[in-house]
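Excluded from the complex is one protein chain; the other protein chains are retained at their positions.
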């Protein structure tokens, strides 16, 4: 199998963004990178702080409304269409719903060849990196570290607790086929 | 006709981004916003300064390579698929190829209902706003102000030379249907 | 008098940042630019959302704590010292305390030659530009438009309601001496 889509799943501050940029540098073909952050950026700013959109609670928890879910579903279909049209695509996401989140992607991606990658990071280390990023809302790293992996099936898992982004990217590249 | 996609075309510093954000605030439904900037951000950083990608010349000129064009075509197909899957979408683009650029979007969007909007700004005013943004590369505003509109057909044109973004957004909203 | 410091005062979204960048482009000597935004960025992220620091209320109001005020006073003294050491400096600030804010700068700047510039913008227009910037917190533009000018004395006032940043910058440059 030669993957056309790489899906990275991991909690906030687990190091996905760094791995994505290293993958784009290491992979010989040009891959497009999208993710939950780029989706949120594409939404009206009012949805980032409303019942209908996404809510960042003070304790770092996140809840998602119906409008958000509908736009996300259409966006996933569009990403899948880009892959079918010939683009190679890296997605970084936070599976807040665990296995249910993966199923949403599986439904959208259908027969597209996907490499599923779990990005782990020990909770305490991820929480420290959240401080180092200077995020005003603290607590997302700790609250998401484990829950996002529940019931998710991977082709490959990497752990950024002690490995650098570039080493993780090289391990993933070796599996792309 | 009720448009599902709004395409804004205008040169650099013509005020497209401000209009996009106002449209997202004014339109009652949530619309996703994508554009040539978000596409470039999705590409490997090496493509932003290479023969295969996009090149910003010192005089503000832009040239685009084969790899860029291929990824762009797949991306356009994906945006069209998002619209067919139910998302309302605003696109802001710079039609460096004029009518040829519009045809690429028309081919991708097919039967999706589109509102084509030209965003004009007098060259000297756009050049001044480029200075006000603090861009290091100067000259894009002036070199693109007219060329991007050559041969392009619009449902509506707005001019930011003397009109505010919000007023332009309201004029566009009135045409969405 | 040849000004060594230019202080721009105006409400949120009145257009100060654009004028600052135009001033830096138009003035023949290199001028350093600092402002309340760069001060806030220099503070611990916890101060941006705490009693001791600065608080952005949901209605766009801003309140400032004792720790913030102490750091700000030292920062003002430092900016004045940079000017005395030979740097030309542009400051953009929001005089939430009106005349009292100006007096804090006057105390710090002492005998340094200052050009005081008021940046006006009609409240409705500033509020529209706030929407165009996509700020999540709305209302600062309207609530600050007039209050920041109360009791403040200027050498020059500019109004961005109908004038471009570059034109305002040129008017200011003509007064620098």
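Note that the chains take the letters A, B and C in the order they are written out, and that residue 1 is the start of every chain.
Please note the rule applied: contacts are C-beta pairs under 8 Å (C-beta built on N, C-alpha and C of every residue); 3 or more make two chains touch, one makes a residue touch a chain.
Just so it is clear, the structure is predicted and the values come from calculations on it, not from any experiment.
Q: Which visible chains touch the chain that is not shown?
A: A, B, C
Q: Of A:5, A:19, A:47 or A:108, which sits in contact with the chain we cannot see?
A: That would be A:19, which touches the missing chain.
Q: Where the complex has a chain not shown, which of A:71, A:91, A:125 or A:158 is the residue touching it?
A: The single option touching the absent chain is A:125.
Q: Using the document's contact rule, name the residues of chain B that touch the chain not shown here.
A: Those residues of chain B that touch the unshown chain are 45-46, 48-49, 134-136.
Q: Using the touch rule from the top, list residues of chain A that touch the missing partner.
A: 17-19, 21-22, 24-25, 125, 128-129, 131-134, 162, 164-167
Q: Mind listing the chain C residues that contact the chain we can't see here?
A: Residues of chain C in touch with the missing chain: 21, 24-25, 30-34, 38, 41-47, 52-53, 67, 70-71, 73-75, 77-87.
Going forward, only the chains that are shown with their structure count from here on.
Q: As a test of understanding: of all chains, whose mean C-alpha position lies farthest from that of chain B?
A: The chain farthest from chain B, judged by C-alpha centres, is C.
Q: Counting only C-beta pairs in contact, which pair of chains has the most of them?
A: Top-ranked chain pair by contact count is A-B.
Q: Would you pick out the residues of chain A that each touch at least 2 other chains?
A: In chain A, the residues touching two or more other chains are 45-46.
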